[in-house]
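In this view, the complex is presented without one of its protein chains, the others remaining in place.
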Amino acid sequence: MFADYTTSELMSIFAMQGFAGLILFSVFVLMALGLAIIFGQMGVINMAHGEFMILGAYITYLTSNVFADYMPNLFGAYFFIAMILAFIAAGALGMLVEWAMIRHLYHRPLDTLLATWGLSLILQQCYRTIFGAREVGVTLPDWLMGSFQLTDIIEVPINGIFVMTLAVGISVAIAALMYKSRWGIQVRSVVQNRPMAGAVGINTARVDRLTFGLGCGIAGVAGSAFTMIGSTGPTSGQLYIVDTFLVVVFGGAASLLGTIASAFTISQAQSTMEFFLSGSMAKVLTLLFVVFILMLRPQGLFSLKVRR
Amino acid sequence: MNSSNTDFVLAVEGLTVSFDGFKAVNDLSFYVDKNEIRVIVGPNGAGKTTVLDLVCGRTKATEGSIKFRNKELTKMKEHQIVRAGVGRKFQTPSIYGDLTVFENLEISFPRGRSVLGALAFKRDAEVLQRVNEVAGMIFLDERLHTRGDLLSHGQKQWLEIGMLLIQDPELLMLDEPVAGMSVSERRKTAELLRTITKDRSVIVIEHDMQFVAEIADKVTVLHQGKILAEGSAEHVKQDPKVIEVYLGH
Amino acid sequence: MGTLKNAQAGLGGRLPSLMKGIASAVAGATMVLSAAVNAAPATSEVNTTGLAVTDDTVTVGILHSVTGTMAISETGSVQAEKLAIEQINAMGGVLGRQIEYVQEDGASDWPTFAEKSRKLLLQDKVATVFGCWTSASRKAVLPVFEQYNGMLYYPTFYEGLEQSPNVIYTGQEATQQILAGIDWVTKEKGAKTFYLLGSDYIWPRTSNKIARKHIEKLGLKVVGEDYYPLGHTQFNSIINKFKLKKPDVIFASVVGGSNVAFYKQLKAAGIDMTKEKPLVLTISVTEDEILGIGGENIEGAYASMKYFQSLTNDNNQAFVKAFKERWGDDIVIGDVTQAAYLGPWLWKAAVEKAGSFDVDKVREASPGIELTTAPEGYVKVHPNHHLWSKTRIGNAKTDGQYEIVYETDELIEPDPFPEGYQ
């Protein structure tokens, strides 16, 4: 299939495809980070993760409308405000959910899965009632549109770079928070030995709530960023859920590094296969590949035990 | 073949296991005779539980061999090891809380262990008789229809021992059988141990030296994955290295 | 639910003769009264098969998804059908009877569609049903309509390959929509190479098959064909393939949430559709979809379908005005919404031509029914139950509307089983 092209064209295409893989990687990282924190640190399966992302997307939509109506000259900057608001809103909802629901279910991980599925249905219907059944279009500031022309063929989309920067930034921030801050130490100590952490004066309930809130907040930011590349509708969140779970499970949920490594593997596999096969077959093969690897190496990837 | 066949019930030779470079058990060798009660003692982290895990197949050895009646265990799966005649009691009592004492024992009865066998399993006279017999030995004959959850801590420990007895294993491994027991329960347990060890070999992990002295034929002291001393209870108590390890900390 | 006729017969059978006289007198009086007001024909004449028709009402069914993933698309159709029914009622109804509707939710779930259609036909005895959107939902209800002899007005443009006596297809079948579009880009834009892209299900696959045959017949080249699962959101790889193959035309039939992702990513990857290099020709993006995509993300793309909201004829201006008055100013109207609006009007015309609500008579009367008041202009029912209609090419603008750049001169004949395209 490559006979018709010159070497330089081929090189450019491979560069482009590599870049497409990197964008996919960033998208996966953003999707999965929040879930990885919640699943990895707390053992909770949050099936409503996609709905928290869409909450972030709707917040972005509202913010863009407010800016367009009242502060049109500041419109270029609204995206940052929107991401912060998305983080706060999704995080706050997450903490509320933790308080009302999740904390009663810590010893029953499979039940959190069902309960949060119920939550996702309720959230979807809320979105539908508030924003209507149709998808909403989010207007992006001009500076996020378009691309850099590097060579004749190689063009780098600006929003791709933005998503990548965001993914890297959030990963670094989370890593710093988890491994450097006092709060991160508390989270990890609660994970490892709950009664002992409680005994040495850590407010475990508060740590749980904040962890869950943080995970949901990151989902909100991801959703906000995804308004650049995807749709915003009541059921859009469901489009992401299987991919997200596979990334997290494949990574082993043990460490952020595992999640990032798995996002990288899956995204590269998928984007490579997409180039040679039809999109549907690429998806099937990627999923099969992940399931197959999980069958072969469950012990290597599942190093962290789920709290029972 | 890196070790010869022996008359020992259990022959452990050159056993090593490392977790990410940390050697929890390091080139360990010991031998257990027929009808011997061997007690393993040692400070926390000495590798006592790991040794039992290795013998019963829960942890895979990095190196070395474990022979049970001259059969190599390191390559076998857990249920195969059990069927070969090795029974194992865990440190925390692990019984089935949702099932009654009767059912707990019945499940452990060594018949109908395949899927079809379990479907075809019938509660016949032999089962009833064995269950009642064992329940009597472990002081639970009055509580046969109590749910496991509702037993006291000590009763759970006994129940688990009973679940091993009903399999009639040749080698019985008990991890801290009297931990958390009251004085009277402890006395009854020692009595129980003496009756059940009549015709089988037993490995016991225990901290309580008084209890050890009461039951042990031979004591092995583990320290940092290696054998520090071996011999009678009196003998190891006098060993300066053992005193150093126990009191030096 | 019995009809008045049945009720009278039932009464007559059971009551003594004295009562019988009274009953028939009452019935007679009612008939005289309604005749005086509406000049409506007697119920017993216009309804011989036990449908839910009374002296002054007729009940029809509306069957769309109000919940679930398809609710996004089907809302417009429900609105259009209700508007048409209200307008017909305001004009005096059908055969002097006001239309009442029973609305059921298909919940984006095909067995639910089948279940609800069975309910509408068996329990509610509706005279006709306006509904369904996806092919799958239509396929699910089709056996039900054929078994119980119901009538369905189906609004969506679809893949063809079907011709049921119990369905009137008010949207275009694939060849009507596609051939004119491809002819136009070839003739007007000098396109030589095409890349076919679709979501992975029957409509895009069939459409692309027709497109491919036609392109090859014209002596031109298809340089690539690709399908992504429904709901797929990552299109960077396909965009790279575009860059590699450099097609003149990207022929896109991506649907749903994928649509939004596709156009946003296309734009972000530096493909400026207004430059028409490559040119994007879609058959799946109506004004409804642009709401979600955002006008600025799809500006410059061409769409090939039979109706755009920006049509300037009088019919359409009145329609758009009425629609906005009824459902709000910020609403947009797409191809399917208009086709759904045609349903009740076509049914009314057929019923009046037949002089009866009986499904068999309506079916017999349907071929040849014309509608001069259709927002899209003039339409006519073909004997194969599809509509003759024009196809138009629109160019997407930032405000989310299409500017119409081309319109076929003649009505295109519907051809659900196109020879040489299968």
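Letters A, B and C mark the chains in the order given here, with residues in each chain numbered from 1 onward.
Following the convention adopted for this analysis, a contact is a pair of C-beta atoms (placed from the backbone, for glycine too) under 8 Å apart; a residue touches a chain by one contact, two chains touch by 3 or more.
One rule holds in what follows: contacts and distances are computed from a predicted model.
Participant: Unshown chain, UniProt name, "CO or xanthine dehydrogenase, FAD-binding subunit", "Urea ABC transporter permease subunit UrtC", "NADH-quinone oxidoreductase subunit K" or "Hydrogenase-4 component E"?
Facilitator: Of the names offered in "CO or xanthine dehydrogenase, FAD-binding subunit", "Urea ABC transporter permease subunit UrtC", "NADH-quinone oxidoreductase subunit K" or "Hydrogenase-4 component E", the absent chain's UniProt record gives "Urea ABC transporter permease subunit UrtC".
Participant: For the full complex, can you list every visible chain touched by the one that's not shown?
Facilitator: So, spelled out: the chain left out of view touches A, B, C.
Participant: Out of C:Thr67, C:Ser207 or C:Asn240, which is the one that touches the chain we can't see?
Facilitator: Checking the options C:Thr67, C:Ser207 or C:Asn240, the one contacting the hidden chain is C:Thr67.
Participant: Given that one chain is not shown, which residue among B:Lys60, B:Arg113 or B:Arg194 touches it?
Facilitator: B:Arg113
Participant: Can you work out which residue in B:Met163, B:Val178, B:Ile215 or B:Leu228 touches the chain that's missing from view?
Facilitator: Once the missing chain is taken into account, the touching residue is B:Met163.
Participant: Just one of B:Arg69, B:Arg88, B:Arg130 or B:Lys218 touches the chain that is missing; which is it?
Facilitator: Of the candidates B:Arg69, B:Arg88, B:Arg130 or B:Lys218, B:Arg88 is in touch with the missing chain.
Participant: Could you list which residues of chain C touch the chain missing from the display?
Facilitator: For chain C, the residues touching the absent chain are 66-67, 104-105, 107, 109-112, 114-115, 118-119, 122-123, 134-136, 139-140, 142-143, 147, 161, 200-202, 205-206, 227, 229-230, 417, 422.
Participant: Contact with the hidden chain only, please: which chain B residues?
Facilitator: 56, 58, 77-79, 82-83, 87-88, 90, 94-100, 102-104, 106-108, 110, 112-115, 118-123, 145, 147, 160, 163, 167
Participant: Against the chain that's been left off, what residues of chain A make contact? List them.
Facilitator: 43, 45, 101, 104-105, 108-111, 113-115, 117-122, 124-125, 128-129, 238, 241-242, 245-246, 249, 278, 280-281, 283-284, 287-288, 290-291, 294-295, 298-299, 302, 306, 308
Here, only the chains that are shown with their structure count from here on.
Participant: Can you tell me, using the touch rule above, whether these chains form a line, ring, star, complete graph or other shape?
Facilitator: Topology of the interface graph: other, matching no listed pattern.
Participant: For which chain is the distance between its Cα centroid and the global protein Cα centroid smallest?
Facilitator: Of the chains present, the most centrally placed is A.
Participant: Tell me, please, which chain's centre (mean of its C-alpha atoms) is farthest from the centre of chain B?
Facilitator: C
Participant: Averaging only over C-alpha atoms, locate the centres of chain B and chain C and give their separation in whole Å.
Facilitator: 75
Participant: Show me the residue ranges of chain C that touch chain A in the complex, using the header's touch definition.
Facilitator: 66-69, 71-72, 75, 200, 226-229, 231-234, 236-241, 243-244, 256-261, 264-265, 267-270, 288, 290-297, 400
Participant: Contact residues on chain A for chain C in the complex?
Facilitator: Chain A reaches chain C through residues 5, 9, 13, 16-17, 19-20, 23-24, 27, 125, 128, 132-140, 145-147, 149, 153, 155, 157-160, 228-236, 238-240, 270-271, 274-275, 278-280, 282-283.
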